[in-house]
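Take this structure, written in structure tokens, and hold onto it; I'll ask about it next.
Excluded from the complex is one protein chain; the other protein chains are retained at their positions.
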Amino acid sequence: MEEMLQKILDQNRYWIKYGEVPSYIPALAKANPEDLGVSVVNMKGQIVTIGDCSTKFTMQSISKPLALMQAIMDSGPVEVFRKVGMEPTGDPFNSIIKLETLKPSKPLNPMINAGAITTSSLINGSNSTERIERLLELVRTLAGNNEIGINEEIYHSEKETADRNRALGYFMRDIGVLEGNVEDILDTYFRQCAIEVSCSDIANIAVGLANKGNTLDGQEVVPADIVRISNTFMVTCGMYNASGEFAIKAGLPAKSGVSGGIMALAPQKIGIGVYSPALDQRGNSIAGIHILEDLSAWLDLSIF
Amino acid sequence: MEEMLQKILDQNRYWIKYGEVPSYIPALAKANPEDLGVSVVNMKGQIVTIGDCSTKFTMQSISKPLALMQAIMDSGPVEVFRKVGMEPTGDPFNSIIKLETLKPSKPLNPMINAGAITTSSLINGSNSTERIERLLELVRTLAGNNEIGINEEIYHSEKETADRNRALGYFMRDIGVLEGNVEDILDTYFRQCAIEVSCSDIANIAVGLANKGNTLDGQEVVPADIVRISNTFMVTCGMYNASGEFAIKAGLPAKSGVSGGIMALAPQKIGIGVYSPALDQRGNSIAGIHILEDLSAWLDLSIF
Amino acid sequence: MEEMLQKILDQNRYWIKYGEVPSYIPALAKANPEDLGVSVVNMKGQIVTIGDCSTKFTMQSISKPLALMQAIMDSGPVEVFRKVGMEPTGDPFNSIIKLETLKPSKPLNPMINAGAITTSSLINGSNSTERIERLLELVRTLAGNNEIGINEEIYHSEKETADRNRALGYFMRDIGVLEGNVEDILDTYFRQCAIEVSCSDIANIAVGLANKGNTLDGQEVVPADIVRISNTFMVTCGMYNASGEFAIKAGLPAKSGVSGGIMALAPQKIGIGVYSPALDQRGNSIAGIHILEDLSAWLDLSIF
Partner (left out) sequence: MEEMLQKILDQNRYWIKYGEVPSYIPALAKANPEDLGVSVVNMKGQIVTIGDCSTKFTMQSISKPLALMQAIMDSGPVEVFRKVGMEPTGDPFNSIIKLETLKPSKPLNPMINAGAITTSSLINGSNSTERIERLLELVRTLAGNNEIGINEEIYHSEKETADRNRALGYFMRDIGVLEGNVEDILDTYFRQCAIEVSCSDIANIAVGLANKGNTLDGQEVVPADIVRISNTFMVTCGMYNASGEFAIKAGLPAKSGVSGGIMALAPQKIGIGVYSPALDQRGNSIAGIHILEDLSAWLDLSIF
């Protein structure tokens, strides 16, 4: 395993030069484009790590499936899907158009920004701090790492440059999808994006999802049917508007973030964390995607 | 004149029952749908008023051409049209779609909300209070009425329910059209919408525009070429997405507001103010539009 | 199995009254809304049929994954995906908008009409007749039924009322996605939609796909990697703009048609054909969808 994984990683380092570290959030722009790491955990808890697996990065959109699961646990699927749809979209993750053109309107799914902001608002808590604590607890438990916290610098950088998300937030309050204090709701979202993890944390979380929401020693963290919902969204909408292509080429539930991380899993088999901050045009880690495709082909992991 | 105007008003009172007072801004919803008034001022300053011409109402979108003229006087046409376009649009006045689909993007024109928020930001002043003072000064001078002020209740009501405009504001800062404090910029816009006038005030302002920006005793308030720009926008975009139809049927520069007022003018001939708060589906005073069409036909006022 | 299937069918007959037989293609409107049938075939070739399983209906969009597989076998994946995308869309199946807004443009995926018309054009053959013969051959082989043919009345009815598809066709030739005679290309599409089958034919085709493209006696009809592509599209885009919801609720590769049929499969397990012509608002068989959800839950078939 280790040897093959090293080979896959070496072969795909090549892609880094075709990607770019995003500059729109100043604190993200400091990432080293050469960083590259992959962690794989099997159902026995055995972990293989290759490359920069202890480098810390922020979850960004990888937090979306986790916030979704917490929101369903807290508010129930009926309430969550009354406010957020279940359909993939051909539009970019930060698009506002469909909120205006669809009548009645709600965000198409919980993996685009509008939908993710809404699901964050459905986590129990009377304010941002309470909601983010619940989510952090979930992340820490699944990762088996109580040290996981929020990168304050990136959280603040994010908050200051988040006008597009603010536009989504106020638009959604206007159409009745969001209620309450928009800035406070957005604050939860900005903080969840800034949760700081390593590749290995991600792989540990992923293997919990591969294990139907249970830790490997059998403790239920998230009910299996809620994990299944989350896994489905990761397949249909997890890689922004390249999700369809990734489903065909790799066939794995996966969620990427603009920090360059990707969380992926093969149900009942393995959990995977990849980190490589150079992104392609759709906002996915360019080397990361190719590594996952090769890994899926090599181990025949596609669910299709 | 008086007799004919009374007849036109009586004939069109009929339309009121097909319109509706808007309910989305609570304070606006209190208007009496039966109110109906029209004021006409000729170039000699003679005024004819029929019906409820002293009832106060807020300018709402009628403030847009005035804010545009003040912005051009303060920032110059080059800067204003670098940030706001000149083209009519088939989209509703509060639409956000084109801001996302056009690349590079800016609001299509200064008569839709996005464009109006932007022009307000280009009035000189280091904050909302300074900007609104300049605009109020312009309105008072043109109307010849120093008592004109802001309806604080409606301003606050507007501010609290303005999530769509907030979405436009933050989206525009995201794409670089707006700079600075969005809430402060929006504040100018909310206050200009809440400037309180009567039909007769509107007619007096309109006759100043009909007189190329000069008061009737010859004092230049706005340069003639800036008035011409504003009049042109009033024709191509003044009546929301019913502007084209109004140009064909009435052929007058006109600007409506959701409070039920319409300011219209026939260049070098007359200024007109109409007030009737029951609106049609596009947001124009339903009786007001028909009164202006009849008045234009009767006096052969169309500029086409 | 038979008993449980009968029970599921009986329970879901209830939904029929909430659906409607579509009227836009006159010949389709003649279907009996009360018809309801389901066939299930396991990997040993054992078939269970309940209800109206010998009633003939036209494949309509169920033909799309079959045409896609034939096109990939004939033109290769590179050429096919140069002209058709891989991404799900939140837009309706007959939408033309994205063809204009995306630059460079191509249909988002092969399961919407624009994409399906394009894939049909990539089946080998110098004209519609040659292309449709190849596709019929594939359908007959997978279904093990050489009698399968085209319903000429529905084909002609379809052709006469297909202005929206014609618009898609000419638009795509304008942007360079289609080449050659548009009417001839459309003719292939109209004929493939009019291929006439029964529930049991559909179930037999589906079990071939569940068996990685091989007949149950081991003959390869479609290479396994091409079947996997098709299955993936059936999950991400197979149920029009309700695909995401169906993935969450049933978790099966499935493709519906406006005639009321649905083809579904559980890889390595079973093939399913359902027929019930009353449709929901997105164009899917309303009872059919609920039957598949119950069947998936009962047999724990979800791939997620």
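The letters A, B and C name the chains in turn, as written, and every chain counts its residues from 1.
Methods note: contacts are C-beta pairs under 8 Å (C-beta built on N, C-alpha and C of every residue); 3 or more make two chains touch, one makes a residue touch a chain.
Quick caveat, the model's predicted, so the values are computed rather than measured.
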item: Chains on display which the left-out chain touches in the complete complex; value: B, C
item: Per the touch definition above, residue among C:Thr49, C:Ser63 or C:Ser95 touching the missing chain; value: C:Ser95
item: Sole residue of B:Val38, B:Ala247, B:Ala287 or B:Leu301 that reaches the chain not shown, by the stated touch rule; value: B:Ala247
item: Given B:Leu108, B:Ile123 or B:Ala143, the one touching the chain that is not displayed; value: B:Leu108
item: Hidden partner interface residues of chain B, rising order; value: 85-91, 98, 108-109, 228-229, 231-233, 235-237, 241-245, 247-248, 251, 253, 267, 302-304
item: Absent chain, residues of chain C that touch it; value: 95-97, 100-101, 163-164, 166-171, 173-174, 182
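Please note the rule applied: only the chains that are shown with their structure count from here on.
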item: Chain-contact steps, minimal, separating chain C from chain B; value: 2
item: Centre-most chain [mean C-alpha coordinates]; value: A
item: Most widely separated chain from chain B, with each centre as the mean of CA atoms; value: C
item: Separation of mean Cα positions, chain C and chain B [Å, integer]; value: 54
item: Centre distance in Å when chain A and chain B are each reduced to the mean of their C-alpha atoms; value: 47
item: Per-residue multi-chain contacts in chain B, two or more chains; value: 101
